[in-house]
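All protein chains but one are shown at their positions in the complex.
Moving on to chain A:
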Amino acid sequence: MSEAMISLLTQAFGETLMMVGLSGLISCLFGIPLGVLLHNTKAGELWANPTLNHILGISVNIGRSVPFIILLVAIIPLTRIIVGSSIGTLAATVPLTIAAIPFVARLIEGALMEVPSGLVEAANAMGATPLQIICKVCLPEALPGIINSITITLVTLVNYSAMAGAVGGGGLGDVGIRYGFHRFEPQILIITVIVLIALVQVIQMLGDYLVNKVDHR
């Protein structure tokens, strides 16, 4: 393998990391609060508001049902507004983030549902405000589930980022398609896939390690 190839792969690896890292971070920033809302606006929960819950639920479902490859091109105008360009790695993080937010929200909602209702009740009996209950009881108690959700999201983002090549986002998937598939260089294809597999393994192991660390159940 030539030096040029190695530097190409290194650069692509960096791009993948950046796309996954940045969109992972931002989608958590929005997705976690959205998940909290999604859970707590349900009937009988802390901020029970069935109408809002319905609206949020439908929005999240829409977000999750649009195929990523379509989302990627459909929101090009929005991408241009946000990052000033519709092509490149940074541009690719916009659709990645938007696809990941509802995904994160649903997973967080699921993690919160795992918190025994007795704990919320106990906190209520102590006279805690809903915000205190969420911050001091629900989120810490759901932390193992939340970390697991983030792990799943990052792995999914690694997967999605491979499609970012469609808008010139680069990354390992893009290299695999362009060099490995279109130019018939199976060696490149295999290397990119192996690197992606390794990346996913590392993310999953790190996630599992953290879950273990915070789980005292």
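To be clear about the criterion, a residue touches a chain if its C-beta (ideal position, glycine included) is under 8 Å from a C-beta of that chain, and two chains touch if they have at least 3 such contacts; residues count from 1.
As a working rule, contacts and distances are computed from a predicted model.
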Complex member absent from the view - protein name from UniProt, among "Nucleoside recognition domain-containing protein", "nitrile hydratase", "Methionine ABC transporter ATP-binding protein MetN" or "Cysteine desulfurase": "Methionine ABC transporter ATP-binding protein MetN"
Omitted-chain contact residue, chosen from A:V137, A:I188 or A:I203: A:V137
Residue numbers in chain A that touch the chain omitted from display: 116, 118-119, 121-129, 132, 136-137, 140-141, 143, 214, 216-217
